[in-house]
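Note that one protein chain is taken out, while the other chains of the complex remain in position.
What follows is chain A.
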Amino acid sequence: MQERHDQIVSTPSPIHHLQLGIEIAGTLSLFSPIRIWHQSTDMGFPATTLIFAAIGIVASLCTVICFNRGSSSNLFHLTLVLTATICCWMMWAIVYLAQMKPLIVPILSEAE
């Protein structure tokens, strides 16, 4: 009984080590650190938000420079540009966030 126990609990042979190592390496390669980091933080969101902000700022500056007609008029144009930027960003952000961690996946229809 004890021998059996010994056999079961016996330390794996070097071949077993290798096999285990390959398995672990294989799974690790699938969930490599970069991939985990990439998927969990998804750098796309902050990056694109910054792009939207930059476009908004550039547009505001252009409006103030090109259509400069007094401070009250400038404020009005700035409001328009700002509102437009925020609306567009919100729309993009909503659609992006909804697809980040989806609960439903596409199920192709039969014909395809």
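Just so we're on the same page, a residue touches a chain if its C-beta (ideal position, glycine included) is under 8 Å from a C-beta of that chain, and two chains touch if they have at least 3 such contacts; residues count from 1.
Rule of thumb we're sticking to: contacts and distances are computed from a predicted model.
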Protein name as given in UniProt for the chain not displayed, "Serine/threonine-protein phosphatase 2A 55 kDa regulatory subunit B", "Thioredoxin reductase 2", "ATP synthase subunit epsilon, mitochondrial" or "V-type proton ATPase subunit a": "V-type proton ATPase subunit a"
Touching residues on chain A - with respect to the absent chain: 38-39, 42, 44, 48, 71-73, 75-76, 79-80, 83-84, 87-88, 90-92, 94-110, 112
